[in-house]
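Apart from one protein chain that is not included, each protein chain of the complex appears where it belongs.
Read from first to last, the chains carry the letters A and B; within each, the first residue is number 1.
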Amino acid sequence: MGYRKIRGVTPPGQYFLQGDEACAEGAVAAGCRFFAGYPITPASEVMEHIVRRFKDCDGVFVQMEDEIGSIAAMIGASWAGAKPMTSTSGPGLSLMMENIGYAAMTETPLVIVDIQRAGPSTGQATRPGSGDMLQVKYGSHGDYEIIALSPWSVQEIYDMTIRAFNLAERFRVPVFVLSDEGVGHLRENVTVEQEVTVFERDKAPGQPPFHTDEPGGVPPMPCFGDGEKLLVTGSTHDPFGYRKTQVSEVHERLVSRLVGKIRNRADEIVDTDSYFLDDGPDVLLVAYGITARAALSAAKVLRDEGQKVGLLRLRTIWPFPERVVVESAQKCKEVVVPELNQGQICREIERLLDRDVISLPQTNGETMKPTKIIEFVRERAVTQP
Amino acid sequence: MSKHLYKYLRTEVFPTPFCSGCGHGILMGAILRAIDELGYDMDGMLFVSGIGCGAWIPSPHFAADTLHVTHGRPVAFATGAKLFKPSLKVVVISGDGDIASIGGNHLIHAARRDIDLTIICANNGIYGMTGGQVAASTPLGMRTSTTPDGNRERPFDLCKLVEAAGGTYVSRYSVHQVKPLIRSIQRGLEHTGLSFIEVLSPCPTQFGRRNVSGTAFEMLQTLKEDCVSRQKAETMGSEELKYKIVTGEFVTS
Partner (left out) sequence: MIKQVRICGFGGQGIVLAGVILGHAGILDGKYAAQSSSYGAEARGSACKSEVVISDGWIDYPHVLKADILIAMSQPAYNKYCCDVVPEHGVIFHDEELVTPNPQIALSHFPVPATQRALQIFDNRLVANTVLLAAVVSVTGIVTPDSLKLALDKTLDGRHLEANKKAVDVGFQLGSIVKKH
């Protein structure tokens, strides 16, 4: 098993798709054949589109009674052999949190698409935000790791959804396509290739499904009905799934492995993109999602004006691209983080750098305009020459 | 437990964690006898359970695929597994607090969908594992750790609830009615669509000691006296039935 190339379901070619639709197309291409969801703006189009696409590939769709049920059904289906997905937004994500921890604990592969809207609470349902950046990582109780990817275009949400499934299967972990209304409801060119690279689970009969001696390793995952008599539990368990809720060493070893399998493989997962960093710019913009497009646009305008501005774009949010951020920041005088929240990722960067990081927050339910970044950088250049 | 049933069990985890006098051991035996008599292959079965004493009946005891999930959600987990792999025989075994209180929404929607699951609800009328708090199934007037002066809230009639929501096989038996219980579990397993079997199971540790029912034996005696068959109930007046529990099959469509 492992990585292999398959023929995609969608005929190759050029399409004009909404981000939500492209996400569903990517899922189908990656082999997703189970979707459990609940309606929510601005993520419902993912679900509506996959319902149409499942007709062509015998996928199983169920609209559950709530988001708690959606993620529960996904976990059940994943252990029955499916590559499952759901799509949601902040309020639904909040409801899923307990079972996200369950999926992390039981090492269940699944993909959760979060088309972020302006929160907190019901907030502005139809408008973009990036307020869930920390929630996806820290929202469930206890210590665990997840993977979160952040697309900035419709093409990228297609490609990243495929990658999300591969990472989920490869690492047996919940993976988030952490997008926003700006990308989810954007319609753009999408190129669909004939061949898709997918990761297939290693079943390894008889092997312990919850342990491997390999440091940072991922155990094999058999499925229900294989005759393995699987014991799957969210309680602390030994390599074969027997509950060991009173044994401290078992808990320590399990939690360390759940965290380690992601942290130790961060270099395999982390993915970034950079612009104008070669000359050691004065200002480093660090951005992600739809905001990174405003940042790139701003960087180009400022470069034309003679200002040395560069951009580091985070395509992976979790595990956090620590090494790249530190290395990029070393070359620059100032680090500015424009984002559609009150500085969530800025704080994460501050944690890494031994200096001030400048937050450029925006929580007004609009995508950030390049002019906001341009004016901010110009003003700082004047006041802090 | 009869030795011939050991092949269905992970005997290495014995003894079971159930208190002496708990009805869940009888229910565990009844489920395995039903499976044994039907000749089912446990390798084709999946047992899903939530959190609570009832959830421990299959996990880790049953030598089959078991999925022990978050509190209240086993029916939703089971829904996903069954829909993706219809060849699996999927059985939910969990308590009343798990299935009917925190998980009540999933229960009624599974019944509405009439999805092909068998749900066995071990109803002891109380939250046993967490220390005897009042449940949505605690009878009126009963003392629990959170109703020291007696429960003032009416309990759910779980069978009526599932029937109204669209379940297509619905029954209720007590663990003292072992033979009809086994037969009912078999019917539930053989039924296509949602089957719901409520099993009254005494909890001497949390329920008994706070209420008049006393010892485990006395609780079973009381349960026996309180239960009347559906057929007999039809001949009784509402005043007579006030403190009775009607058992039998309610929906067999």
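As a convention for this text, contacts are C-beta pairs under 8 Å (C-beta built on N, C-alpha and C of every residue); 3 or more make two chains touch, one makes a residue touch a chain.
Here the structure is a predicted model, which means the values were calculated and not measured.
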* **Sole contact to the chain not displayed, among A:Leu95, A:Ala125, A:Ala204 or A:Leu352** => A:Ala125
* Sort through A:Thr10, A:Thr86 or A:Thr367 and give me the one touching the missing partner chain. => A:Thr367
* Asked: Of the listed residues A:Val46, A:Val175, A:Ile269 or A:Leu296, which contacts the missing chain in the full complex?
  -> A:Leu296
* **Absent-chain interface as seen on subunit A, which is shown** => 14, 16, 41, 125-127, 153, 182, 185-189, 290, 293-294, 296-297, 300, 367, 369-371
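Throughout what follows, only the chains that are shown with their structure count from here on.
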* Interfacial residue positions of subunit A with respect to subunit B in the complex -> 33-34, 36, 60, 62, 64-66, 68-69, 72-82, 84, 98-99, 102, 224-225, 227-235, 241-243
* What part of subunit B is in contact with subunit A in the complex they form? -> 10, 13, 42-44, 46, 48, 59-60, 63-70, 73, 76-85, 87-88, 105-106, 109
